[in-house]
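One chain of protein is taken out of this complex; the other chains stay put.
Going by the order they are written in, the chains are A, B and C; count residues from 1 in each one.
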Amino acid sequence: MIIVMKPEATEEDIRRVIQTVESFGFKAHSVPGVSRTGVVITGNQGAIDPSPYADLPGVADCVRITKPYKLVGVDLHREKTVIRIGEAEIGGAEMAMIAGVCAVETYEQTMLTAEVVAEAGCKWFRGGAFKPRTSPYAFQGLAEEGLKILADVRERFGLRIVTEATDEPALDLVEKYADVIQIGTRNMQNFSLLKRAGQARKPVLLKRGMSSTLEEFLLAAEYIMSEGNYQVILCERGVRTFSSHSRFTPDLTVIPEVHRLSHLPIIFDPSHSTGKRDMVIALARAAVAVGSDGLLVDVHPYPERALCDGPQALLFDQFRQLVSEVRAIAQIINH
Amino acid sequence: MIIVMKPEATEEDIRRVIQTVESFGFKAHSVPGVSRTGVVITGNQGAIDPSPYADLPGVADCVRITKPYKLVGVDLHREKTVIRIGEAEIGGAEMAMIAGVCAVETYEQTMLTAEVVAEAGCKWFRGGAFKPRTSPYAFQGLAEEGLKILADVRERFGLRIVTEATDEPALDLVEKYADVIQIGTRNMQNFSLLKRAGQARKPVLLKRGMSSTLEEFLLAAEYIMSEGNYQVILCERGVRTFSSHSRFTPDLTVIPEVHRLSHLPIIFDPSHSTGKRDMVIALARAAVAVGSDGLLVDVHPYPERALCDGPQALLFDQFRQLVSEVRAIAQIINH
Amino acid sequence: MIIVMKPEATEEDIRRVIQTVESFGFKAHSVPGVSRTGVVITGNQGAIDPSPYADLPGVADCVRITKPYKLVGVDLHREKTVIRIGEAEIGGAEMAMIAGVCAVETYEQTMLTAEVVAEAGCKWFRGGAFKPRTSPYAFQGLAEEGLKILADVRERFGLRIVTEATDEPALDLVEKYADVIQIGTRNMQNFSLLKRAGQARKPVLLKRGMSSTLEEFLLAAEYIMSEGNYQVILCERGVRTFSSHSRFTPDLTVIPEVHRLSHLPIIFDPSHSTGKRDMVIALARAAVAVGSDGLLVDVHPYPERALCDGPQALLFDQFRQLVSEVRAIAQIINH
Partner (left out) sequence: MIIVMKPEATEEDIRRVIQTVESFGFKAHSVPGVSRTGVVITGNQGAIDPSPYADLPGVADCVRITKPYKLVGVDLHREKTVIRIGEAEIGGAEMAMIAGVCAVETYEQTMLTAEVVAEAGCKWFRGGAFKPRTSPYAFQGLAEEGLKILADVRERFGLRIVTEATDEPALDLVEKYADVIQIGTRNMQNFSLLKRAGQARKPVLLKRGMSSTLEEFLLAAEYIMSEGNYQVILCERGVRTFSSHSRFTPDLTVIPEVHRLSHLPIIFDPSHSTGKRDMVIALARAAVAVGSDGLLVDVHPYPERALCDGPQALLFDQFRQLVSEVRAIAQIINH
């Protein structure tokens, strides 16, 4: 951290800052400028709390330099993390297509969809058994019954299951039935749930909060990793902006930035970020072109009867075409 | 809901929309315009899901009309809700000043602050025993030990206690020790926690999510109320915007709008929304001038040593002056 | 427009609304619901102003249905607009790569770059002679001297020139020397400049305002078209959000939405939207995968010495590789 002094700061002000720095066991380096002095702090191991300095007389600003996370960053772990379950991978050479139903509604709807996903050569299946809904009066998912249907999908088609846990009891069940535990956007800073996920023995797919900065997103992953679970997949799902023609504004720049700052894989959810079928296809292609490690896509046999988010679900034919397009794009950018 | 047809929609397209509406037991009213036709749906009781219509051929748009919430709205409950515990009120004639420490750090720090709060004539005390922190390495609160200190504050000064519950085990404890259960901004859509709060016997102070719309905010309150707990206090705490000179951008327009749409009281937290002491004072006055039912303010005996959010805590003298200023402003607008 | 009445609206309230509607020569259709009545207005030709209704007694809300623009929309003009200058096209079968320097700094820098752009098979060159800069103390461009250098680029390499006009005198000059007149993001609602561009005889490339909605963007194009110039190219360049890891957040969803609502071509500027070289490459690929009609890309022979926006300029080798990648992606999505 560098503490920037005001132009009118006195020698005594600077001395007081230096003493405060030293009282925490850090080193202070005074760097005089033409009109202001800066005090650089070194000797710290993690991030420094600016509180003790911000209000000292003569202090204009505290500028942080060190990143506040450790385990998610490339400084300590340079090799890219690859999540592997059997032959299915996320973060490996192949782009991971995680497709399925937004919500598990019936056995038939789920199996019809899973068949199409498997035939398209995908290895992962998504489906919600616990649905976080904005209104208390909306369909909230089939719970354990839904998880059993998903386990049947794995049994029958060999697909690996990704499903959301909305609270700790749900996480206990998801950990038992599924392959990857999803933490939703509304729970990205549900720190108790993150800690519980950090104690799980299965990989965690963490969605970015709809208004979280990249740093907050990485710190949420740090919560999981700091409990000992290093199998974390990040997922961009759009951020909240003034723009209203799509449900959220997908922030694809976060994908190259995560690749630069972290060893964790990052995938993209075009369905929940846009909320509109036509945009799902276009943005899914875009995410692969940007370098996403995978996609999380909603498909539905008859979206007009879907209990949840029908307008964003792809039809089977659209899904098949999307798979072939994104594979071709992935090949171009990996050449 | 009104379904707007495309200019080129055929008679058959319109017939199909009408049939779909009727298949749900609703009534459809076709209203032809110069270049387009609209189909108005009536006969529904709650909000209508646009999914079955949005993708029918010839449909351009689905425009929702009915509000999706019931219990929080003024349609069913016109009289303003007042929260009362003994002599302390929120939503009543007097502006409620809820002041205290951001985090309970020590017995001494808490008691020193409580004494000042009580002497200023306030009836409510705030203090965090469970702290949701962005980094897993930051101070997370004293937990039950902190709650006991807060109970001592009530005992000693007669102040009513407001404190945050970050998960369900914490809520069990908070319900036991405190007077009002606070749900924080990061948990505004933690629906399990909202339901649990809805089963509690004590009032709930619900903070707005940092990027939640007013409708989502009211629906979060609806979650609590739909479980049977009608004692809900809303709290604006700033929203996330591009603007970076304050920690969040306080959205004071939400206060008159809540008064228009809901019978629930709404208060304002100038401390967490701005993050800077000078702004806290200015924005606290502003919120009262706007018609806020109360304030939630951080005070600290020695902010430079605070373990959490020191730069936003008021000094004792600043707090005393603020109390007198906001009382005078409240008098003007209530005349 | 539909006027939604309050549940407690009286018969007289509804009658007054209907009379007001009719006083403007429109038709009013009353549609009673279970708890509320809606009044649908038809007979209007353009958008209806809600002002006369919004404050009448008993009115809860005014919901607009008709789009406020005409000339930009697909309702009146279904065929896609293609901009053609000689052999160069925007909006045609081939993705248009408009590459060049952010600012024309010297003859040598511009020619070196133009040579690389031409050799890569591109037909368009961009370069700024008038630079709108946030600070009055920053380099503001070479003005007419820069335009002459750009005219030399056309002479020597056959590239068509796109360059920004920041005010009306600049537009006079740009119209004289260049092929396409660019209106920048900060001028998207400079209505005088839009009208002047609408009187020009050359195509106009209109950048989206950094916080403009899609409707405002289309209405800005409508300003140009309503003066008689139908040669308009839209350009997405990122919107302002809370997110700070890129300079702006590119909103790629606007591209499929413009294709749905308008006949005008739309391109994407990955350089100014991200501000970082690595993101430029990734997002340029993404935009093509999304269906963008073209790209506007900064290249520089030695970016570390650039007078403007150096960190976002591609190196020559990066540019060549980008051209070949985006061509391959364009082929996949057009198959």
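Note that in this section a residue touches a chain if its C-beta (ideal position, glycine included) is under 8 Å from a C-beta of that chain, and two chains touch if they have at least 3 such contacts.
Everything numeric here is computed off the predicted structure, so don't read it as measured data.
Only one of C:Arg15, C:Arg133, C:Arg156 or C:Lys176 touches the absent chain when the whole complex is considered: C:Arg133. Check B:Val17, B:Ala60 or B:Ala287 against the missing chain and you find that the one touching it is B:Ala287.
In the complete complex, the hidden chain is touched by one of C:Glu79, C:Glu304 or C:Asp317, namely C:Glu304. In the full complex, the hidden chain is touched by subunit B at residues 211, 213-214, 239, 241-246, 249-257, 260, 274, 278-279, 282-283, 285-291, 325, 328-329, 332-333. By the touch criterion stated above, the residues of subunit C touching the omitted chain are 46-47, 50-52, 54-56, 68-69, 132-137, 166-168, 170, 186-187, 189-193, 210-211, 216, 219, 222-223, 226, 240, 277, 303-306, 309-311. Considering the complete assembly, subunit A touches the hidden chain via residues 2, 4, 7, 29, 31-36, 38, 40, 42-45, 61, 63, 65-66, 75, 240-242, 244.
By definition in this document, only the chains that are shown with their structure count from here on.
Chain A has the C-alpha centroid lying closest to the overall centroid of all protein C-alpha atoms shown.
Homomeric contact subunit A/subunit B: same residue numbering on both sides for over half of the interface positions.
In whole angstrom, the spacing between the mean C-alpha positions of subunit A and subunit C is 31.
In subunit C, 241-242, 244 are the positions where the chain touches two or more neighbouring chains simultaneously.
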